[in-house]
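Here's a structure for you.
Removed: one protein chain of the complex. Kept in place: all other protein chains.
Chain nomenclature is as follows: A and B, assigned in order of appearance, with residue numbering initiated at 1 for each chain independently.
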Amino acid sequence: MRIKLSVNGETHELDVEPRTTLLDALRDHLRLTGAHAGCEHGVCGACTVLFDGVAVRSCLMFAPQAEGTAITTIEGVTPGPGELSPVQDAFCETHGMQCGYCTPAMILAAHSLLAGNPNPTREDIVEAISGNICRCTGYAQIIEAIALAAERMRGDNRPLDRTP
Amino acid sequence: MSEAPHHFRYVATDRRVREDRRFVAGKGRFVADVDLPGTRHVALVTCPHAAARIKSIDKSRALKMPGVHYVLDGTELAEATQPLLAGLDTPNVPRRPLAFEVARYSGEWVAAVVADTRAQAEDAAEEVDVDYEPLPFVLDAERAMEKDSPLVHEAHGSNVLLDKTFVWGEVDKDFAKSPHKLSLRAKWGRSSTVPIETFGVVAGWDPWHEILDVHASIQLPRYNDQIGAALKIPVSSVRVHHDVDVGGSYGVKRGIKHTVLCGYLARRLGFPVRLIEDRLENMRGGDAHGPERLFDVELAYDDNGIVHSMKMRALENLGAYAGRSPFQLGKPAGSIVGPYKINSVQYRAIAVVTNKTTQDAVRGFGAGPTNMALERAMDEVAHAVGLDPLEVRRRNMIRHEEFPYTIPSGTEYDSGDYHTVIDKVLAGDTFETLKRQRDALRAEGKLAGIGIAACLEPSGGNAIFEALLNPKITTSTFMDSCRITVDGLGSITATMHTTSSGQGHETLVGTVVGEALQMDPDRIRVTRPDSLNSLPSGTPVASRMAIMLGGAAYRAAQKLKDKLIAIAAHDLGIPPTRAVYEAGNVYDRDDPSTKRTWSELVEIAHRNYHRMPPGFEPGLAVSDIYQVPTGGKLPTPDGRVQMYPCFSFEFHLILLTIDPVLGTPKIVRYRLGHDCGTQINPKIVRGMAMGGIAHGIGAALYEEFAYNDEGQLIAQSFMDYLLPSSHEVPPVEVIDHETPSPHTVLGQKGSGESGYLGAPAAIANAVNDALRPLGLNINTLPLKASHLADMIAEAQKS
Partner (left out) sequence: MKAAPFEYSRPADLDEACALLAADDGARVIAGGQTLVPMMAMRLARPTRLVDINRIADLSYIREDCDGVAIGAVTPQCIAERDALIARKLPLLARAIPFIGHAATRARGTVGGSLAHADPAAELALVSVTLDATLSYRVVGTSTDVAARDFFIGPMVTSLPDGACLTAVRFPVWSGTTGVGFHEVNARRSDFAFASAAAQVELDASGKAKRIAIGIGAASDFPIRLATAEQQLTGTALEPAKVSEAVRAALADIETLDDLHASADYRRRAAASLAASAIADAKTDSQGRNAHAH
């Protein structure tokens, strides 16, 4: 069936089987390969994208269900070729990753958290990423990255209603 | 000795990991991102029975389904390919990608469907009709050893693939003269390191160059050799692309059967063939399970808590087939006494096949389970003599001044300062304080315990356990390599010759080369040529890459420096002894203003042969292929062997509570002392230790590949196989110490397995300390909350 998806500010027309998940539509049809398949049954969170700014699991949605909502992927939070957002840079500063497979999802979960809570406690951060499994890092440096990003973003002069 | 002050410029400093840049932007290149035109997809038909004869396979309905190109069965594949490489000498236990005549575990791959899309392949896989005749099966390792057990492989005549006993030192004498003995049975449950990315491979055959291109999420030594051997093509026809980012491996990304399957199909069908395991295929049939090991340990000790001798029987439940996995019984021989001065050891290693999923290598290669058994036993010695577990460790540990120290099995430990690491972990927060905390929690009605674990991380990968367990193997070469080229305008490129799965190897090479050349590591380009353009590499196993790739990179850089010095000295007309290298330039020690700059030297090397020393190769290209330090010897006839060269040390200290009714464990305090010598990149090292601890928490408390009595894997998905989330991993204070290795170029030792090696042992000890007031003892991992609660309830009844 023909569907329209709004991804990173652009509208795309796709022809997909209804059973194509949003994850597979993003990866295979739109070549946005930053979202990853880890389990395809909604537990690991590696497929996380933002749906109207809120973190959701793209493997738990069939592509037709995603019509009419603003979808943001990791490609959409990257400011430009070779450029990093404050959150992305913070992850590099603390080495909040190793293999990189869960990383886009973690960063989007961080964005979702910080959009609503610019001053999260450690417990807030732990809760926000608790739906994203990492097998490499033991989470410590990820939590530090998000705390660092929050601290840096609080220190900058951007208006409160900006998207990080 | 306290840590030597760092004289490094870049090594051991707080540098970013260059690989992180692409990962945070979602620009990693994982195997599922590789998009070759014309690729078709594989889905597997799997056996539902624990054991069954395959009577017939009807492909007719499947072949009519939309998008389907082919259905491959085990008979066709067996005729066209060689069985996969085995570690032990077991010719009657062949292993193949698809079951041949008999399927031997529930989930084993029986047929492969190739279709235009993965979804179509799955649709068609459901329509393949396999007629099975279920056979008797065996799941338990001790049962499998019995004479009347069902046989997993009839032709082998028994289920025992290995039963070897080593006697190192005068065990009987030491046992006879020790006043006390204790026995302990410990079970390491079947779990694995389960990366978030499953295994995947895309194989494409180019008939015009006669090359099989392989992109895979791989971490496997001799991968290209094994592909060539199985497919019966020259290894020079196999091109493995090392620039595929691997989404986590920790040992298990060994998909040789997936690769041979896809390689065969690609050659047969004439288009690229892709298999990305889905999670169900991965858990049941990916052959990436970890050890499931039963230990019987006997320690002989005296009234002072000194352990004189140990007998250990390790029984491994391999699953239905074996590749390298049985060697996970051999590697522990190289550190069999842990950090202790145990005088003699008897070690019996038994490996049996059962009708469970096949194992492969898991982080630590058998050391995690072995440490757990030994550390539990040490704690029980402490309890028996009425000493603190900590004091027993201190009394038994090898002292700093006793290094290098040769253990009974023949391996020499390079260096260590275990007592200082322990002191540092306890500094300002003595054992007494933690005990008071524990007692306060107990007073509140909670069960609380302190657990410690002291263990070694053998690193460097001198894998002589192969020869130890299979005398037909005479491999004593374990190497890695690096090539450095300076181009015509002076930029530097270094190469590494394997894949990585998050260890930051590009950063490692850049840092080490930069250190040697005294140049900013960010200026050093690091690339990964494919296998046809690579020098040999042992791949990132065995906690070896800091030592081996770091070593090769450093030595190659030294060769480059030497060449630059020689060129400059010749051009300056001074003896080489007067030429001083500094950050790419070379000057005359007697007159520092007389020098040749980097640009000038590059110019001479590339374009002014008339100014080069006679007989020199033009250009600036060097390489180093590095044999593992202390390696090069096979085991002695009595099974003594120099295993790995370097030994890192870790000391875990945990305070843990258990809810007496709900049984839920909670780690309240966690301190880790870690000594891996020089840390080339501290951020990377800390990440490894934290990640290893998380893996260890999973193995100790949550993760299990559980089977029911029908041989069905009941933990098939992430709903039942429970991976620790951020809630389950507590904050950990990591306290570093650095005792350099005398064997390595920078004093570095390995850290790729750290945390995982000791966390389960420490958690097991803490749980036992918590349960001790109830008279309970438990030595089976995982320690599940409901089971602990059941034990507690039972004890409280009586």
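Just so it is clear, a contact is a pair of C-beta atoms (placed from the backbone, for glycine too) under 8 Å apart; a residue touches a chain by one contact, two chains touch by 3 or more.
The model shown is predicted, which means the values in this text are computed figures rather than measured ones.
For the chain not shown, which residue from A:L114, A:A128 or A:I146 touches it across the whole complex?
Among A:L114, A:A128 or A:I146, only A:A128 touches the chain that is not shown.
Just name the one of B:S725, B:T739, B:N765 or B:N779 that touches the chain not displayed here.
Answer from the full complex: B:S725 touches the omitted chain.
With respect to the chain omitted from the figure, which of B:K257, B:R279 or B:R293 is a touching residue?
With B:K257, B:R279 or B:R293 as choices, the missing chain is touched by B:R279.
Write down which of B:A715, B:I735, B:A766 or B:L781 is the residue touching the left-out chain.
Hidden-chain contact among the options goes to B:A715.
Would you indicate which residue among B:A621, B:A706 or B:L776 is in contact with the undisplayed chain?
The one listed residue touching the chain not shown is B:A706.
Considering the whole complex, not just the chains shown, which residues of chain A touch the missing one?
Contact residues on chain A toward the absent chain are 1, 17-19, 21, 24, 40-42, 45, 48, 51, 54-57, 59-62, 64-65, 68, 109, 112, 127-128, 130-131.
Could you pull out which residues of chain B are in touch with the chain that's been left out?
118-119, 122-123, 126, 278-280, 661-664, 702, 706, 714-715, 717, 719-720, 722, 724-725, 727-728, 784-786, 789-790, 793
In this section, only the chains that are shown with their structure count from here on.
Could you please state the distance in Å, as a whole number, between where the Cα atoms of chain A are centred and where those of chain B are centred?
The mean C-alpha positions of chain A and chain B differ by 30 Å.
Tell me, which parts of chain A touch chain B in their complex?
17, 19-20, 27, 31-41, 43-44, 46, 73-75, 78, 84, 88-89, 91-95, 97-104, 107, 125-127, 129-143
Can you tell me which positions in chain B touch chain A when the two form their complex?
Touch residues, chain B against chain A: 16-17, 19-28, 30, 32-33, 35, 119, 193-198, 245-250, 276, 278-279, 501-504, 683-684, 686-695, 717-719, 723-727, 729, 731-732, 755.
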